[in-house]
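Every protein chain except one is present and positioned as in the full complex.
Here is chain A:
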Amino acid sequence: MVHFGAYLFQLLHYFLISSGMLKKYRVLPLHKLQCLAIVVDSGEAVDTLRIRNLLRWLSSIGVKNVILYDMEGVLKRSESSLRRWLDLTLTFYDSSPLPNQDKMSLEFLSYSDGKEAIAKAASFLCSKYLEDNNLMGETREPVLSESDIAEALRIVGCSGPEPELLLVFSPIRCHLGFPAWRMRYTEIVHMGPLKSMNYGAVIKAIYDLSKKQQNHGMLLNLPPGVSIIILPT
């Protein structure tokens, strides 16, 4: 009963957000959101209509970079049609397109861009190591670093930004194998199944991110006005 009451309250909250009645959610601060990842259960990823709706929402909010992920690559297979649709939508329905306004960029990922990609990167590095040894005619000890793996992932075509926020549309609370290398400090929000997706819930997740303060494990007490920028490795 308590859970049901909380659920109803949450729905009402989302309704008030999406109807614009709650002032603080009207203008979303997007300074912390360079990249947003959407994880969809593969069983639901076939629902192109809902995916399109979600993309329309994100575009209207002003999100600039979106990663679409599902394990089995259902979204990847719909990539060209989704891109075409998005171009048309932004061309015809954007009420006031600004000159030179960046379009929302899309990246499509599946399971093969995660663990399989790291295996490919490791294979590439080891082949290169053997090659270099042959060229030099001597056997050096292999030494690998994070930046070596990151560079190898770029070479095998599986690198990209680390999203600040990951929205999981799935019946289960699980990131479903989203590429491990790209989610060290990503905020993960479970949105429930795609069929019950809610505009207010998306707005709230983005708003909550803007209020987050991450210390990356350091717990430094800095004087007011001083901040630390963590550069991506």
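Note that a contact is a pair of C-beta atoms (placed from the backbone, for glycine too) under 8 Å apart; a residue touches a chain by one contact, two chains touch by 3 or more; residues count from 1.
Definition applied: contacts and distances are computed from a predicted model.
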Omitted chain, identified by the protein name its UniProt record gives, among "Small ribosomal subunit protein uS5m", "Glucosidase 2 subunit beta", "Alkyl transferase" or "Transcription elongation factor SPT5": "Alkyl transferase"
Option touching the unshown chain, where A:111, A:169 or A:199 are the choices: A:111
Contact set of chain A toward the excluded chain (per top definition): 41-42, 71-72, 111, 114-116, 118-119, 121-127, 129-130, 139, 141-146, 148-149, 171-178, 180-181, 183-190, 214, 216-220
